[in-house]
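Please see the structure below; I have some questions.
One chain of protein is taken out of this complex; the other chains stay put.
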Amino acid sequence: MNRSLLRAYVAAAAVLAAAPLALDAYWVDVLNNVGLYALLALSLNIILGDAGLFNMGHAAFYAVGAYTTALLNTRMQLPILWALPVSGLVAALFAALVARPVVHLRGDYLLIVTIGMGEIVRIALVNDVFGLTGGANGLFGISRPSVFGYRIRRPQEFFYLIWLFVALTVFLFHRLEQSRFGRALNYLREDPVAAEGSGVDTARYKLMAFALGAAWAGMTGSLYAAKMTIISPESFSFWESVVLFLIVILGGSGSIPGVILGAFLVVGLPELFRGFASARMLVFGLVMMVMMVFRPQGLLPLRTVRFKKSDVAKAEVAP
Amino acid sequence: MEQFFQQLTNGLAVGGIYALIALGYTMVYGVLKLINFAHGDLFTYGAYLGMTLLTSLFLQDRLGAVAGFLVLAVMVMGLVALFGVILERAVYRPVRESHRLAAVVSALGASIFLQNTLMLIYGARFQVYPDDVLPRVAVNVLGLEIPLMRIVVVLASVVMMAVLYFFVQKTTIGTAIRATAIDQGAARLMGIDVNRVIRLVFLIGPALGGAAGLLVGLYYGQVNFTMGWLYGMKAFTAAILGGIGNIPGAMVGGLLLGVIEALGAAYLSTAWKDAISFIVLILILIVRPTGLLGERVADKV
Partner (left out) sequence: MKRVMGLALVLSLLGVGSARAADTIKIGLMAPMTGSWASEGEEMKKNVELLASELNAKGGLLGKQVEVITEDDGGDPRTASLAAQRLTTKGVVAVIGTYGSAVTEASQNIFDEEGIIQIANGSTAVRLTEKGLKYFFRTCPRDDEQGKVGAATLEKMKVKKVALLHDNSAYARGLADEIRSHLKAKKLDIVFFDALTPKEQDYSAILTKLKASGPDVVFFTGYYPEAGLLLKQKKQMGWNVPFVGGDAINNPDLVKIAGKDAAEGFQFLSPPVPRDLDTPEAKAYLASYTKKNGETPGSIYGLLAGDGFRVVAKAIEATKSTDADKLREYLTTGLKDFPGFTGKIAFNVKGDRIGELYRVYKVDKTGGFVLQK
């Protein structure tokens, strides 16, 4: 990443590190939620932004991670921080399994299939599948994470846990962008046929993108479960998937800082406007429509901008 | 065995509604390659508009039951069609040149906007249609009691589909629609006013959706502002099941989905009813993505 971006990150980190000292518990908790959504959006960004796979069922991976942690913790007394990577792994395996038969589908169709899968997961959770998920009641009594004996309980404490994880994720994902894997994903997003022709095994990379994105979403689910101590299917609805999808698109598909900014806006702004609760959603819808007309590439897009068909046409005609 | 036939008729009746809504989806997708997420909300608008018109204009008293109903239907369809055209012009036209994703996000935004506008206007609670608008007669067919209205709903769907099918196959403008669906660029080169065709599609599709909304409101009696989501999803599944872009396919898909749902509820579990629909969707897309009757749009490589 370039110097100015690095400077921006350091400055943001400094401000955030000081935030819990200046803000009350409520606003810290809002920032916690921003952090969780940023993590989820970053994980979706791998699938949607980098690989260009239309996934609107991301909440399902989040749910799998959260429920895995909840089950391991309440039934087998596994401490949260041990359950975290396990949840990520389970979510990744789940993603690989369900994505395999559908990963070759064309854009819009994949979108619909992922919506369907998200809904199926939610319905399964509500119906207490295998007697494990607690149905609509969900699972409760999840313990808090403890680091070397120190129990993380208050919003301020969770703040540091979540945002350290965010920082780690940002670092890792930027490295990923530059790596061979990241470049392969970009390639298959831009032109799958050429990519395949150049020897990129598109199916395999697509699955890997799904698995990686799911793994991160699963781990975030783990943090969420520990923070709320109760989880229920309502938190993993289609609407959640839509919100994540929007954060990625509105922030700038494929762009890590864009996605983080998107999380701040999409989660933070409604909290600022709590007074106008019912109009909130209306404005949301309006913003979506307007953004797509005036700035479809998102707020902080990657430096490469897509060309509109009409521009290409014009360029071809020019002498 | 009686339960089987009863469930069959239940499924067909619900399927008729899915089919009507699916026709709107399939037409728009065929021509624009766009999943109009807001279509389900146009359906909801049909239901609400019907209710408002019914309670404020007293058409039944003035014109008698049948004429009143037809006038109401025409008004509702007309209004929803108008909304459809406005939607196209204001939301979809500007993003037509952009990436697919932009259109998807716009469509979602439009859906959210429409739903919440409705909620703000009518309130969050359920709204109820006036009782006794439709005759509560049941017909005895082969030993089963079937309410007359359910048969009317299925017939209405079939009739509208048939009319639409002939329109698209046999008239000039219908051919223009089909041409635009196959290749917009070529159609334009052939002198077809593509904007006009798209406008027409956004007139017909939403009109049918609005009619479905009116029928649902009249028959079930209760409407709420989120009903578009579930119906829309099922209708879209139906469209895919039959073959997206394919008009008879939407009909077949709708009826079939209704029946699968009803039988699934009866013989498996009612709690998993919706999951069954989604599983059907996913299976079709994996096994036969062009749908049962085949897709009528050109495939992008």
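Note that the chains take the letters A and B in the order they are written out, and that residue 1 is the start of every chain.
The definition used in the following text is that a contact is a pair of C-beta atoms (placed from the backbone, for glycine too) under 8 Å apart; a residue touches a chain by one contact, two chains touch by 3 or more.
All figures in this text were calculated on a predicted structure; none of them were measured in a lab.
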(request) Looking beyond the chains shown, say which of A:39, A:126, A:152 or A:266 touches the absent one. (result) A:126
(request) Since one chain isn't shown, list which residues of chain B touch it in the complete complex. (result) 2-3, 6-7, 10-11, 13-14, 123-126, 128, 131, 136, 138, 145, 147, 216, 220-222, 224, 226-227, 230, 261-262, 265-266, 269-271, 273-274
(message) Across the whole complex, list the residues on chain A that are touched by the chain not included here.
(response) 4, 7-8, 11-12, 15, 19, 22-27, 29-30, 33, 126-127, 135-138, 140, 155, 228-230, 232, 234-235, 261, 264, 271-272, 274, 277-278, 280-281, 300
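Here is the rule we use: only the chains that are shown with their structure count from here on.
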(message) Averaging over Cα atoms per chain, report the distance between chain A and chain B in Å.
(response) 33
(request) Going by the contact rule at the top, pick out the chain B residues touching chain A in the complex. (result) 33, 35, 91, 94-95, 97-106, 108-117, 119-120, 233, 236-237, 240, 269, 271-272, 274-275, 278-279, 281-282, 285-286, 289, 300-301
(request) Within their complex, state which residues of chain A touch chain B. (result) 54, 101-102, 105-109, 111-113, 115-117, 119-120, 123-124, 127, 193, 242, 245-246, 249-250, 253, 278-279, 281-282, 284-289, 291-293, 296, 306, 308-310
